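What you see is the complex with one protein chain gone and the rest in place.
Lettered A, B and C in written order, each chain numbered from 1.
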Amino acid sequence: MVRVTIWNEYCHEREDAAVRAVYPDGIHGAVAAALGGQEDVSVTTATLYDEAGNKNPDCGLPATLLEATDVLIWWGHVRHWDVDDAVAEQVQQAVLRGMGLIVLHSGHMSKPFMRLMGTSCTLTWREDGDMERLWVIDPAHPIAAGLDRYFDLPNEETYGEPFDIPTPDELVFIGWYEGGEVFRSGCCWRRGLGRVFYFQPGHETFPSYYDSRVQQVLRNAVRWAQPTARKAELGCPNVTKPTAKFDE
Amino acid sequence: MVRVTIWNEYCHEREDAAVRAVYPDGIHGAVAAALGGQEDVSVTTATLYDEAGNKNPDCGLPATLLEATDVLIWWGHVRHWDVDDAVAEQVQQAVLRGMGLIVLHSGHMSKPFMRLMGTSCTLTWREDGDMERLWVIDPAHPIAAGLDRYFDLPNEETYGEPFDIPTPDELVFIGWYEGGEVFRSGCCWRRGLGRVFYFQPGHETFPSYYDSRVQQVLRNAVRWAQPTARKAELGCPNVTKPTAKFDE
Amino acid sequence: MVRVTIWNEYCHEREDAAVRAVYPDGIHGAVAAALGGQEDVSVTTATLYDEAGNKNPDCGLPATLLEATDVLIWWGHVRHWDVDDAVAEQVQQAVLRGMGLIVLHSGHMSKPFMRLMGTSCTLTWREDGDMERLWVIDPAHPIAAGLDRYFDLPNEETYGEPFDIPTPDELVFIGWYEGGEVFRSGCCWRRGLGRVFYFQPGHETFPSYYDSRVQQVLRNAVRWAQPTARKAELGCPNVTKPTAKFDE
Partner (left out) sequence: MVRVTIWNEYCHEREDAAVRAVYPDGIHGAVAAALGGQEDVSVTTATLYDEAGNKNPDCGLPATLLEATDVLIWWGHVRHWDVDDAVAEQVQQAVLRGMGLIVLHSGHMSKPFMRLMGTSCTLTWREDGDMERLWVIDPAHPIAAGLDRYFDLPNEETYGEPFDIPTPDELVFIGWYEGGEVFRSGCCWRRGLGRVFYFQPGHETFPSYYDSRVQQVLRNAVRWAQPTARKAELGCPNVTKPTAKFDE
């Protein structure tokens, strides 16, 4: 059983009727629906703000929930800096101890992602509703399973290079935009014992999370990011000289 | 079901009594035993030479067998150049079309491995029976599952750097030798649709393939290397302009 | 002084008046002109065929020339398989011993490049004369020095992903095509002691090698690819146990 927690800052949907019309159950609700109906995946949602716009305790991510999460999905945009540093650090540490992290769209500037990358994570952007075509660069990658050579989204926010990230350990998708940009839209990194996947689509004003191919990517990514090993804590131990470990 | 074929040049064991004493069923037999007893793994062996020392047709690897192989394990040493170029090319193409390849020990100079790497694959070597300590560099890697921080082999052939290979996509083990060398003893590459794992231990005069930790690595590597996607053939197609593929 | 040799198969320009009109001095001549006028760069050209269409001895690349080459630039297209295997192997070995190699456009299927990559090097292609926009992915890379965020070529052959190459050690350019494709148009690899750069532009029917930004890339790439170390030969030496090398 893979235990997935979907975290959303949950501002646009509450505050903007146009966004609410696209995502009446919140972006977290749409992503949860995409992952639902799989026997071996359990889904929890968490938000920075509650329905009334009050900030949730522990930013919606108490330590107990984080401990019980195998893969965390993160959507944030306009309130990155309202996430407490302590929570961002706990997410970072959880990844290093083995949790998977899937960062969506504008989450490229979220505190947990920026901490894990170590770079500015900057890019260029335009909100012209360009068509985005996502090309599969690595057809054997598990995150691309079941996809054709490419797929298109009728409208997305345009993200452009340079995307200031460490070279991805695995590059799965490159996005083409009708207005003339390219973007490394699907990138994988291994960090500590955990795995991180960044996926570009998902602007709040467009229904990308209802697209069946985007949903396929999310389902694949959850399986790819699930922990292979976990550790209770990280440390820098003083050790004794190693002794021979022969097979008996 | 993962279909594994273990290929061995099968010279030392036939020609040298000391080696035969260590591997009476051949190195391929010892590796087969290490992989046996797993419900979802089927094992076939193939050799360059038959018991009488005659070269087998198709170097023991007819196209039909290669087609029916998910993961090929390769052990060769003193007759690399007796493997037909056509067979080496078929192995390379099979990997590019999705087959997994696990190259053992002196197989670093085998034709299939050299073709897939593109480098000289040279290293330095000593046959002093040094102890080798294999350190796990990437504890979350599936090939290291179930292992401690390190394990030791009482005697191995010493391989030394520089090992002229492309930078591994994933570095799993570094070997320490009591005589003073280090070696990148466990290396992963993605090539085409296939995966390649090189593993240092396995000199013909030492019983490394009976070691439980080496066997664990082999079992893990088979699972890691199994195909995620396969293709009937490779080509460079002339295409028409892509048309929009929206979700329906 | 960097000694550059520009190798061209030299078929299109001799055989096709339309191509000759674009490259009256041959593609090798245009590339040589782009590199000329630099005090510390000396340029030689070599071709597979002579003006009369006869194949040159040693495919135009005698061992003495290869020995005297720091960086080899390669353009080939329709006669890849007319390059002798022995010559292709000499080029591969020269790279592994430290020579730089810059492979242009359709050279992705040339023997030396395929040998160095180990993969099928396949891609998709269209000859519709699309505009190509080359985005700088790594603005600090020496090969991108002096370039803006992107530059455009009015017409190029369209190359599309998946491009079956090992993950580049450094990805410098991604190409955007107006017809809808993306392509990893500028890729770097380290192989042995040498460096390899692949650059997409340069279809024989388009004047890409007269473009000042393409020329800037070529000049930058020559400097990047020049040898840092060279070796007389490659080998796999049997060594003695290392002895301590303390500083005196």
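In this section, contacts are C-beta pairs under 8 Å (C-beta built on N, C-alpha and C of every residue); 3 or more make two chains touch, one makes a residue touch a chain.
Remember, predicted model here, so these are calculated numbers, not experimental data.
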Inset, instruction - Among A:58, A:82, A:169 or A:247, single out the residue that touches the unshown chain. - result: A:169
Legend entry - Contact residue for the chain not shown (choose from B:133, B:190, B:203 or B:219): B:133
Inset, instruction - Can you list, in ascending order, the chain B residues touching the missing chain? - result: 133, 135-139, 149, 160-163, 167, 170-171, 174-176, 180-182, 184
Inset, instruction - Could I get the residues of chain A that touch the absent chain, sorted low to high? - result: 92-93, 96, 109, 115-120, 122-126, 128, 160, 164, 166-167, 169, 179-181, 189-192, 234-242
Legend entry - Absent-chain interface as seen on chain C, which is shown: 98, 131, 133, 138-142, 145, 148, 150-154, 169, 190, 192-195, 210-213, 227-229, 242, 244-247
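Keep this in mind: only the chains that are shown with their structure count from here on.
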Legend entry - Whole-Å separation of chain centres (CA-atom averages), chain A against chain C: 38
Legend entry - Chain centre separation in whole Å, for chain C relative to chain B (CA means): 32
Inset, instruction - Can you tell me which residues of chain B touch two or more of the remaining chains? - result: 169, 190, 192, 242
